[in-house]
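Omission of a single protein chain aside, the complex is shown with its protein chains in their original locations.
Chain naming follows the written order as A and B, and within any one chain the residues start at number 1.
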Amino acid sequence: MVAELAQHIVDGVVLGAILALPALGLALVWRIAGFPHLAHGSLMTIAAYAAWLAAGVWRLPLPLAVLFGLAISAVTGVAMHLGVYRHLAGRPMLNLFIASIGVELFLRYGVIFSFGSDFQTFPLPAERGVRLGLVVVRPLDLVLLAVAFGALLGVWWMFRGTQIGRRMRAVSDNASLARLSGISPARIHLIMWILVSVLAGAAGILLGARNVIAPTLGWDVLLLAFAAAIFGGISNPFGAAVGAFLMGLVSQLGIMWIPTSYEEGIAFFLIMIVLLVKPRGLFGEAVRA
Amino acid sequence: MTYVYTVIAFGLIYTMLALGLNLQMGFTGIINFGYVAFVAIGAYTSALLTVDLHWPLLAGWAAGAALAALASYPLGLLTIRLGGDYFAVVTLGFSELVLLVVLNERQLTHGAIGITGIHRPFAALGPHLSAPLALLTIAILTALTAYLIRQISHSPLGRLLRAIQANESAAQALGKNTLGYKVLVLVVGSAIAGLAGALYAHWVQYISPDQFSPDVTFNTFIALILGGVGSLLGPVIGAFVLILFLQGSIVLQDYVHVFSANQQSALRFMIIGLALVLLIVYRPEGILGRMKSKRPGRSTGVS
Partner (left out) sequence: MSEEVLLEARDIEKAYVGSRVLKSVSVALKPGTITALIGPNGAGKTTLFDIIAGFVQADSGVVRYRGEDITRKPAFLRACRGIVKTFQIPHEFGGLSVLDNLLVAGSDQIGERFPASLWSRRATHEQECANTETACGILEFLGLLASRDVMAQTLSAGEKKLLELARALMLAPRLLMLDEPLAGVPLSVGEQILEHLVNIGAQGKTLLIVEHNLEAVMRVADWVYVLVDGELLASGPPSEVQRNEKVQTAYLGRA
């Protein structure tokens, strides 16, 4: 029982680390561009397929393939922004939201069109789990954890240590105030989209390496990522990261009592509970009316 | 001929779906991204009651609409006060949950296998008569729904709903229970979705969970946006344009062999996605423009 619990905790932490990347991105888009971005999962999927194409078909070395995947998701994200969302700035949120469905459909079925609906896997060497006390850890999971934490630290550093990061935080705190103080929203938006696309792409590649690569890879975890973002309160990107870890833990621990087939349903209940207790998320500040 | 019937039936069913969504989104500004959940509840309720429990058809339909409405009520009470974006995500989650229940509660819902042998209306009269008569029934119910929406739109209630959409806190300041009205609209729209789901189940005679993916919600949004959100005739036009495109591209598949079948169906959804984006960017008021009644809400002709 204890061993099982410990194992679920490990799985939860790994899942949470991966989820933290798109959750952070969703929170940033929600705050800065002003809508829940439904096509975020596609960024993950596309990065995973691009990396797989480079590593599995073109036989490029793995680091190069990963870079290729990240570059493709960054390009996709920027294309979404410049091609669609930028034109809708200032329109009601619903417009952006629905446009993001269109983008999601286009990209998801674009992936199916190009690669078919079959699962793919990365050509990774077979590995054996390493026993660490009570739990068995796959070496890959350690790599995933390291990468995810590295990415989170990178974003944290960017927000604290660089001017553009501080400006982005300023815009996410108060868009109209930031505009008044002369921060160019166009540049912030562009950099924000590159950042969130790379984060989502990294999560997609990590998830693809841990499980399989499928056209709905990103869509399947989107709701969990939304749950994490809401859990953290969308006004606080790092709340979303914390939310993601909790979400990962709860959903993995939940499997112990809830049938595995309902795993995705846990996200819904968590969203509901959080929103009922605190309508602006657990880490969101009360906004002055 | 059967093919033409199916195209018309699907067009009518999507019209009904778009009408219900229009009441929620177009009139009141409620963004319901879990719309398909209520379609599924209606379809499964009616199918299970008529097939497994041998209820009469009309009772099954009524129960389908009623249960969909009933399911939306607590959801609305709990979540309608949230901001529109939160509400959209919550409802999306709700539809995933309903899909999970349908997939996993095999003893109740027959799971992934689905339900076969659902009766068409007038099935006893033989296939030649039952198809057109069933179609007629669907047409009448769709027309009744459209009439209901029109009546609401032209009543003081419709005027109030537009006011709530325009500015909810102003409506509250004028003594209107806006949350109550939003729940009401959610429930009525869900009942319409449930009825449409039941009609769909009894037309295709076989339902399974994969027919109720979020794509149904998205298609309904597309139909509504094609026709023009908030207009009265828009849902009809949008639904038929969408169905003609979807079905037409399936017909085309038999003659054009550039891509594999799988690729062709993927291409279809890529086009839909692209169309949705282009519409939102360039024609947010629909392909025909917004066809408003001349003065929304001025119904009773007082002057």
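In this text, a contact is a pair of C-beta atoms (placed from the backbone, for glycine too) under 8 Å apart; a residue touches a chain by one contact, two chains touch by 3 or more.
Quick caveat, the model's predicted, so the values are computed rather than measured.
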Residue of B:116, B:177 or B:262 in touch with the missing chain, whole complex considered: B:177
For chain B, the residues touching the chain missing from this view: 148, 151-152, 155-157, 159-160, 162-163, 166-167, 169-178, 184, 188, 295-300, 302-303
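Keep this in mind: only the chains that are shown with their structure count from here on.
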Between chain A and chain B, centroid-to-centroid distance (C-alpha), Å: 31
Interfacial residue positions of chain A with respect to chain B in the complex: 30, 35-36, 84, 87-88, 91, 93-95, 97-99, 101-110, 112-113, 116-117, 223, 226-227, 230, 259, 261-262, 264-265, 267-268, 271-272, 275-276, 279
Interface residues, chain B side, partner chain A - complex: 25, 31, 78-79, 81-86, 88-90, 92-94, 96-97, 100, 103-104, 215, 218, 221, 225, 259, 262-263, 266-270, 272-277, 280-281, 284
